[in-house]
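Let me give you the structure first, and then I'll get to my questions.
One chain of protein is taken out of this complex; the other chains stay put.
First chain written, first letter: the chains are A, B and C, and each begins at residue 1.
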Amino acid sequence: MARHTFGSDNHAPVHPEVLAAIAAVNTGHDEPYGADDVTAAAVRAVRHHLGEHAEVAIVFNGTGANLVGLGLALRPWQHVICASSAHIAVDECGAPERLLGVKLVELDTPDGKLTPELVEASITGVGDEHRTQPGAVSITQSTELGTLYTPDEIRALAGVAHARGMILHLDGARIANAAAALGLPLAGTTTDCGVDVLSLGGTKNGLLGAEAVVVLGQDRPGLADGLAFARKQLGQLGSKGRYLGAQFLALLEGDLWLRNASHANAMTRRLADGVRGVPGVEIIRPVQVNAVFALLPADVVPALQERFGFYVWDERTGEVRWMCSWDTTEEDVDELVAAVRSAVAVQV
Amino acid sequence: MARHTFGSDNHAPVHPEVLAAIAAVNTGHDEPYGADDVTAAAVRAVRHHLGEHAEVAIVFNGTGANLVGLGLALRPWQHVICASSAHIAVDECGAPERLLGVKLVELDTPDGKLTPELVEASITGVGDEHRTQPGAVSITQSTELGTLYTPDEIRALAGVAHARGMILHLDGARIANAAAALGLPLAGTTTDCGVDVLSLGGTKNGLLGAEAVVVLGQDRPGLADGLAFARKQLGQLGSKGRYLGAQFLALLEGDLWLRNASHANAMTRRLADGVRGVPGVEIIRPVQVNAVFALLPADVVPALQERFGFYVWDERTGEVRWMCSWDTTEEDVDELVAAVRSAVAVQV
Amino acid sequence: MARHTFGSDNHAPVHPEVLAAIAAVNTGHDEPYGADDVTAAAVRAVRHHLGEHAEVAIVFNGTGANLVGLGLALRPWQHVICASSAHIAVDECGAPERLLGVKLVELDTPDGKLTPELVEASITGVGDEHRTQPGAVSITQSTELGTLYTPDEIRALAGVAHARGMILHLDGARIANAAAALGLPLAGTTTDCGVDVLSLGGTKNGLLGAEAVVVLGQDRPGLADGLAFARKQLGQLGSKGRYLGAQFLALLEGDLWLRNASHANAMTRRLADGVRGVPGVEIIRPVQVNAVFALLPADVVPALQERFGFYVWDERTGEVRWMCSWDTTEEDVDELVAAVRSAVAVQV
Partner (left out) sequence: MARHTFGSDNHAPVHPEVLAAIAAVNTGHDEPYGADDVTAAAVRAVRHHLGEHAEVAIVFNGTGANLVGLGLALRPWQHVICASSAHIAVDECGAPERLLGVKLVELDTPDGKLTPELVEASITGVGDEHRTQPGAVSITQSTELGTLYTPDEIRALAGVAHARGMILHLDGARIANAAAALGLPLAGTTTDCGVDVLSLGGTKNGLLGAEAVVVLGQDRPGLADGLAFARKQLGQLGSKGRYLGAQFLALLEGDLWLRNASHANAMTRRLADGVRGVPGVEIIRPVQVNAVFALLPADVVPALQERFGFYVWDERTGEVRWMCSWDTTEEDVDELVAAVRSAVAVQV
């Protein structure tokens, strides 16, 4: 498929520097299963960003990272509190329920963000053996609705979680976009705010395919115990580990993570600026990272989708999502904006 | 790590043709999750080898392939009959029990191979609600002990399995080595012999990291139903699918699979020929594919391991395993043989 | 504890006829695990009420009945649609998620009742491998909020369920109360309306402790396959089965089930009539079976609870639940009514 799409940041190719890093380690034999030097260097790079005491396990994908990380903390009768729009609730085909055996308590939010009030209000029946007990709060940064938590908001959620004996898990499939948008380091809304377990995204940030479980929780001794076993048992241990390690090393040892994320965010702003004010097009969520959610006349959508590729986010409202990635160009954006303008004009 | 090892075929690098294929698809956007054209071509290539009606799902690793494939057929109260040396029994950290919830009935064998007699003898309590019921026979080709099933042996196992209402699953992490050694196509000990579900190995045959679940069973209607959901739910669906598809395409559209496997097998024969007859060295299993299992004086092992890298296979007997891969050279082999000769000579 | 309570119908004792039936079978040896003649007679009695083709498995408790019954139909990537007030969602400590590995899609309702519209609206992403797929609709009759489905309402839900390839499961912990209130046989809102799997309640209807899974679904061939294995594997197979069978036989071979349920319902109406119109007391849900849900001044609750025993149903609103059972007497009711009147009067 030659055309540029606005479907998702995983439609994008691998960043050339990442592919070069993979090619660079493709010489001779090495230890499998992450016991190689490249992976060791990648782990050091993760720690450089997220804290020297972080425990790190590289896995294949986001579902894997979320499962391995959440599973460390939970007993079977505990539940995970999350937004009803969370990836773990909507887009993982019930993997948390099946593989971890836990219940998700899914809370409706206006913007994909949990609040201490929502979390607290969801907690009833503590100590009642008939009810599952709160075990983890899971948030996504940036959220599935393209919104951002501030550091203070995450700190407050960590406070509630810890006061209630829960861990705070952060699904950071797009943590780079969040950090770039906030002008903060990767630790800025994670380690520094009391997050205990982070799913560190890589694939949407330009990798071929790699994510990492990063266990941060220093006030929860033993949280990382069994991390290696959990990764293996859940089917997330890569055989030729150096090729996973090389990807993260390429992303994190320099500023590639930031360049990629900043660029995607900038293109998204350009896109939002371009369509904002076009009659018949309504941007219905804050544009904070690399997604624009918009309403536009339903009958212009199919033809636009054919040319550009993007998702109808909500079948009921017709809301569409446009997403930019590390490789989106100004021309790509301008072409979409022009097409939207023209389609809507014809339609009106 | 610069030195060549005989540890396992997953210590080897990616074959250059595979890496080139990955690089070749790294242009522009494409559909994620295996909905891309490259993956479609890879699926066609798999079908070319294994049958036009095969259902194919590419996954990340061998554990994933085994779980997704076995899970299609089993109800929770059914068990899987396998050799006690099987990878699913020994090397998957209990993933089948945890993720599928099923019991493995592990049978001791002299050579890693199940027989109809062993399978039949293991079946008792059919219809008794207190006992798990036989649901699948799982065999490995080539086995974890470097041995091979003949087509007739697999046909006989399929016969027993099907007569008992079970499926026959084949863990083909090294199916290419087996086919090469037997002078048969990939279908020769799979599709042609009644295998219902195949874990098609790729990583050990020169890929960066990809395996496939191939559902063959034509006399079991509906066996592949839910294959896509099972892959997703078990955490084995790759985001940027084209990079997985490209690997299999490179392996299977030409004869790379066969070149790689034949070479590894040939180097292994050279190694076996080289150490056979060396006083103090005893080859204790048939050398049929790409592994040599040998006993040698215990005190020469550590120094040899330091230079070459290989595993002590059985801590109790001191048995070692040497394994060759697609990139093992005659010089690598000769160097090991010379070192073994010399170490043993000194020791004697 | 001597006092009569309005806490729940499981605070009540065993009906004397049931205890007598248990004592009557306590002679000599018998086959264990439900292979005895008493259990066979009990199964015939269940079939007499619910259909000759029903498959029946007696289990220990309601959670067990729901798990065994729901588990028959579901593949791991399918979800169960239920009201957010359903027992399986609220009061089973996450057992469905853990033991069956399935997701519950919990829908908010005003009255504890699903509707075809609610069910349909919850279904999105059919065929999308990222989403769990609809596998079962589970309703409760009478509901956890004391309300009733009419036969037509259940028929309509069965229609939606079957049209979507789902089964309709009915949690009948209080099916006897429902049938009595509607003036229908036990089949009247189950077999006759397309219910596929019924959890047939016994304990709340006067038994010592026994429930039954009743598989009705005739247009779903094979639905009951594995019922015996599922019961055993899920820990719900009783050893000395005759004592479970004897309970159901006592309940169902005559009209004990109806006498008990009708009496509890009548006492509940008396209670509702007694407190209705008392200033400061508001009955906030329809009184259709054996529960009254009411709001009353918060500061009178603790003293009343001490004398009578009942639950605050909703900690946030202060809503209380009073429930009558087979042994509640007119005097018990009148005493509670008088106490409520007097407490509220003092308070006002």
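Throughout what follows, a contact is a pair of C-beta atoms (placed from the backbone, for glycine too) under 8 Å apart; a residue touches a chain by one contact, two chains touch by 3 or more.
Computed from a predicted model, the values in this text were never measured in an experiment.
The residue touching the chain not shown here, chosen from C:Ala21, C:Ala45, C:Ala95 or C:Leu114, is C:Ala95.
Of the options A:His53, A:Arg75 or A:Arg307, the residue whose C-beta touches the omitted chain is A:Arg75. Checked against the full complex, the candidates B:Pro76, B:Gly112, B:Gly209 or B:Gly235 give a single residue touching the omitted chain, namely B:Pro76. From the options C:Thr63, C:Gln141 or C:Asn290, the residue with contact to the unseen chain in the full assembly is C:Thr63. The residue from A:Asn10, A:Asn26, A:Asn61 or A:Gln133 that touches the chain not shown here is A:Gln133.
Where subunit C meets the chain that is not shown, the touching residues are 1-5, 7-8, 10-14, 16, 19, 22-23, 26-32, 36-37, 60-64, 67, 92-95, 98-99, 203-204, 208-209, 229, 232-240, 243-244, 309, 327.
Not every partner is drawn; the one left out touches subunit B at residues 76-77, 79, 90-94, 97-99, 101-104, 124, 129-132, 315. Taking the complete complex into account, residues 33, 71, 75-77, 101, 129-130, 133, 226, 228-233, 237 of subunit A touch the chain not shown.
The rule is short, and it goes like this: only the chains that are shown with their structure count from here on.
Among the chains present, the centre nearest to the common Cα mean is that of A. Our note on geometry: subunit B versus subunit C, Cα centroid distance of 50 Å, whole angstroms. Look at where the CA atoms of subunit A average out and do the same for subunit B: the two points lie 33 Å apart. For subunit C, residues that reach two or more other chains under the stated contact definition are 76-77, 101, 129-130.
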